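Only one protein chain is missing; all other protein chains are in place.
First chain written, first letter: the chains are A and B, and each begins at residue 1.
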Amino acid sequence: MSAARTTPAEFWSRRSLNQRLALIIVPIAIVAALLTAAIVVLGGPPFLDFLGANLPLVRFFVAATAILMLTIPTAFVLIYLELKVIARMNLRVGPNRVGPWGAAMSVIHGLKVLSKEDFGPTGVDITVFTLAPVVTYLASVMTLLVIPFAPGLVGQDFNIGLLYFFAMGGLTVLGLLMAGWSSFNKYSLLGGLRSAAQIISYEIPLTLSVVGVIILASTKGSGTLSLNHIVLAQSGSAFDWFVFKQPLAALIFLIAATAEANRTPFDMTEADSEIVAGFATEYSGMRFGFFFFAEYVNVFIVSALAATIFFGGWTAPFNWPWPANLNAFHPLTFGLFGWLAIIVTVAVFGTYFFAFFVRIFGGRTWSTWSSVSLGLILNLVVIGGLVTLAGFIALDWVRGLIWFMAKTYAFVIIFVWMRATLPRIRVDQLMGFAWKWLLPASLLNLFVTATAVIILNR
Amino acid sequence: MSNSLDSYLVLSGLLFAVGVFGFLARRNAISMLMSIELMVNAVNLSILAFGAFVAPLRTHAAVIALLVIAVAAAEATVGLAIVIAIFRNKKTPLVDEYDSMRE
Partner (left out) sequence: MPIGDSIPWTGIRWDDILFVALAAVLLVSAVLVVTLRDIIRCGLALIVSFASLAGIYALLGDPLVAAAQVLVYIGAISVLILFAIMMTQTKNAPTRLVFQTQTLFAGVAAAVIAGVITVTVLATTWPAVGSRLVTATSDVAHKLFGDYVLPFEVVSVLLTAAVVGAVYLARRESARSGEDRP
């Protein structure tokens, strides 16, 4: 048997595993690369034309995707924040094992939830059971579409933005009802019914409380429900914020929003000590994960809306003194190699600059390598801070985003604080409070606001 | 297709017919209420379609549709309250078992 007469089978059997893999993968990769190149060359220009001809549609899909992606890190940050802040308020340490100060805790939580078995108990209506978390999560996420994060940074600036927000926010209850019904469990059904009663009741004062704000915003020229215009109507200093003109409405809004987001002290739908987590009793794994995510996304959304409507959204709390213009640092000023040179110089010199100080003040305990790496980290932190500061001064959307996030997270902390402090209230007290106190108060607020606007505009 | 009044009106008519069928054929009182809601929505759709294509009716149609929605909310509230009240006495939601006056 000579080498020239080897059959394909023999040739194949003599190859090692790596060679076999290479023999399979390389032709596939070559064909795939050629195909990709052909598709890009032939299909690229028409596709770009297609995108260009439908720019609003493309913008909508990009915004929707960005918002969907945004919710995941937001939920992780909020879960960690809640664990840590409640722990500090209870004089505990909180998560401190995974990552620096336990910061990777919620990511590990997410991975744990992902890796669990996809489990449905006997007797559940599996279609509805699976759809319920999706409905809850998407209803939360879709409301983010109209929140103005910064000037120009809004998913879709609807003319009826606020109405859209409440319409979508009201859909959360559907998911909870579906979950409660399909779980085939008395506690879950009770949780679902409670959520329906509670959210419908609190939606009314929630919606009525912002009507006063809409009236005030429409006196400043634009008679619209667009959240962007409501923010613009509050621009100026902190005293132009609607919270100072509508304090009662802001209070009603915060209380009703707590109930809408199912947070303590209004978390009757979960109430783990009475009806063992209500609608979520039978859920586990990623299905439960969606409910969990939706809850924290809801907290973020409610905080964002409170900041937008009553606390000026992305406007600064004082008249911003520097209409700065950093045209000198425009990317085209230095060219590619100029920027590369600047970055390398700054990185090298900055690193050695900080490493020098670490070596001087750290004494003998720091080796050369550790002082250099610490110097690199310090350098990166300082440069990151400087770049953010430059953006803060130069770009209005960076500035707006930072103010908006600061206000939103202040409200998130308030919600966490409430959870750590207040006990859950009873069901009948909950409904009585909504119908006997919040609804009359919001009607009174609306009446007084309308009267005042008519008298002052006369 | 989306730019002709006829397609919207035909759609509304089909929706109305589906609602009529459900109202006549279902035994469950809540199913009948849902069919009524379908019919109300069909009427609303035709009102809005007329408003969208006939310029003088433009805003009137939206206002009338909003009023219809409010009235439908009232109708659903009372209807469901009646169903629940009867259910409490008869222990059944099926309308052909409400026969105590058939003697």
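Note that a residue touches a chain if its C-beta (ideal position, glycine included) is under 8 Å from a C-beta of that chain, and two chains touch if they have at least 3 such contacts.
The structure displayed is predicted, hence computed values, not measured ones.
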item: Chain not shown: contacting residue from A:A75, A:V141, A:V154 or A:L177; value: A:L177
item: Contact set of chain A toward the excluded chain (per top definition); value: 46, 49-50, 53-57, 60, 125, 128, 158-160, 163-164, 166-168, 170-171, 173-174, 177-178, 180-181, 184, 189, 192-193, 196-197, 200, 203, 223-225
item: Hidden partner interface residues of chain B, rising order; value: 1-3, 5-22, 24-28, 30-31, 33-35, 37-38, 41, 44-45, 48-49, 51-56, 58-63, 65-67, 69-78, 80-85, 87-88, 93-94, 96
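Methods note: only the chains that are shown with their structure count from here on.
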item: Inter-chain centre distance, chain A versus chain B - centres from mean C-alpha coordinates, in Å; value: 39
